[in-house]
Structures are given as C-alpha cells and as structure tokens.
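Accompanying notes for the structure given below.
The other protein chains are all here in position, but one chain of the complex has been omitted.
For chain A:
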Amino acid sequence: MLKLAFVTFLFALASARPQDVDSNRVVALPQDNFEVTDIGFEKIKAEPAPEVVNNDASYAYAVDISVPTTVSQMNCLKTSRYAAVFIRGFTPFGSGAFDTTSVTSIRNAYSAGLGIEVYMTPQPLSSLQGYQQLDALYNGLNGNGITIRSVWIQVTSPANWQKSATTNVNFLNSIISRAKQYGLTVGIYTNQYDWSQITGNWATLSSDVLLWYWHVLGGGVTGETPATFDDFRAFGSFKKASVKQFAQVESVCSLTVNRDVYVVGIPAAASSKNTDFFTQEDISSNNKKIVVGGVIGV
C-alpha cells in the first residue's frame, strides 16, 4: 500500500516569535544607540507539549518545524501519534534561499513513515522575485531526488513584509502562478489579521488555493487554542480551512515545534494523478524518489 499520507503541512509559523532565528526582524543589539535603557524582551522557552489524545477520528495531528532533525526524532514524532510533518523548504534569511536542511528532514520523515508537506517562508524584501524563490525551492528539492506536489506559502508577520498591499499581492501572485505552472497544489499559511495587514484582505485569489490558518492566545502550552476549526471564520477568498495551527513554540521529541490539526479526508484526488509512487521495485532497486505533499484539503 502506497504511503498516500504524505501530508506535508508547512506551517509557516508566525514569525511573531521573538526567538525565531529565521526572522529578519530587527532586534535590539547591544551596540544600538537607543534612549530607553535596559530594554527587556520576553523570551519564550519551549515547554513540553501535551500528549496527543485523539478521540476524534476526523482530525489528525501534525507538527511544523524549521530546524534540522534526526531520524530518531522523526520516529519519536510518529510514536507520539503525529501523522505528518510540515518542513520548511525555503528560508527567508538574507535574500531568501532553499533550506538545505529540509532534505535530511524529509528523508528522515519518510523513513519514519510520516506524511510530509513542505512550506516556504518567502523573503518579500528580496531582490529575488516571488517566482525565483519558488524556483529555488522546487529545483532544490528535485535536485535531491524529492518530488514536490504541493507547497504552502507562509504569509504571516506583517513586520516582515512591504508596506504596500499591492506589492505584496503581486509578490504572492508570482509565487502562486509559478507553483501552478509546475502543477503544484498551493496553500497559504496565514490568518485573518495577517492577511488583512499584508494583502489588504485580498479576496480574488482563486478558490483552489488551500488555507492553513493559525490561532493561538500566545506562545507555549498556556497559549493553545482548541485543536478544532471552531474558531475559523471565512476571510479574504478563503471559505474553509484545511489545517489549523493551534499551538506554538512547544517541545516535542526534543524539537521546538508548532502543532497543527487537519481534517482527515479521503486522500484520493492527489494520488490518482500522481505517477511517482513508490513501488516495491523502486525501493528495492534503491531508485526511489521521495514524494512530498499533495494530500491535504483536496
């Protein structure tokens, strides 16, 4: 039975976390000359996440990560009843670049039998256009024997975006169009406030673009919201959600992660049009290609 449950949700977790090292936000440096002395900043330390107790057969749990991982951590995630991982494949650091650590993480997740989705945290202030950033991700994965079927684009943290909503919309359009040219399913990781701030509540995105929304009351275990979609309200062009991130900055299997739920549907549509499935022959001949994405929300 082919592993159809490659659900890779990339939860571009809100880069609102102060300790998100991938953020290109300006943070106070000791040598900065500021009038306010002794500026203090909150630090959130990741605490262990509650265990997954899933009484509802219609929801499955996932984590999203942007740090390197080991095989044993992935095995641990699987044992901890997470069904999938969202791995960041593109980092906004500098001008934005393919996240090379994603290759190992994807391979580790695959060997652990986890569903895999890929997300990108684009760099809207870069000289690289949207489609060029998508290309870097696409080519980076393909060059490492990983076939990507869907991509999730992080649209959070207004402070990291341009002030002009139109500019941001054009940037996103460039990524989305390119992804569709490659035949990828496209999803957006965002929420109503982010979407309003960054895109001016853009409402004419095509309806085949999926939504992964987030809602927490704060970072850490005390900031979780229920692992359900009850707090979802339609916004922009999004009438429904496929995934929800309900917890941020928690520790699972010694990894700092964010936690997500998604509705388990019938994973038929994506697989039926995909011919890159693993066969026993592929595996035994060591000629396999890892396929990521393409299951959620279809």
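Rule of thumb we're sticking to: a contact is a pair of C-beta atoms (placed from the backbone, for glycine too) under 8 Å apart; a residue touches a chain by one contact, two chains touch by 3 or more; residues count from 1.
The rule is short, and it goes like this: contacts and distances are computed from a predicted model.
One chain of the complex is hidden; its UniProt record names it "Lysozyme-like protein 7", one of "Lysozyme-like protein 7", "Ribonuclease P/MRP 30kDa subunit", "NADH dehydrogenase [ubiquinone] 1 alpha subcomplex subunit 12" or "Colony stimulating factor 3 (granulocyte) a".
Taking the complete complex into account, A:164 is the one of A:100, A:142, A:164 or A:254 that touches the chain left out. Residues touching the missing chain, restricted to chain A, are 14, 16-18, 25-28, 32, 34-36, 38-42, 157-161, 163-166, 169-170, 192-193, 196-204, 215, 217-218, 222-223, 231-236 (touch as defined at the top).
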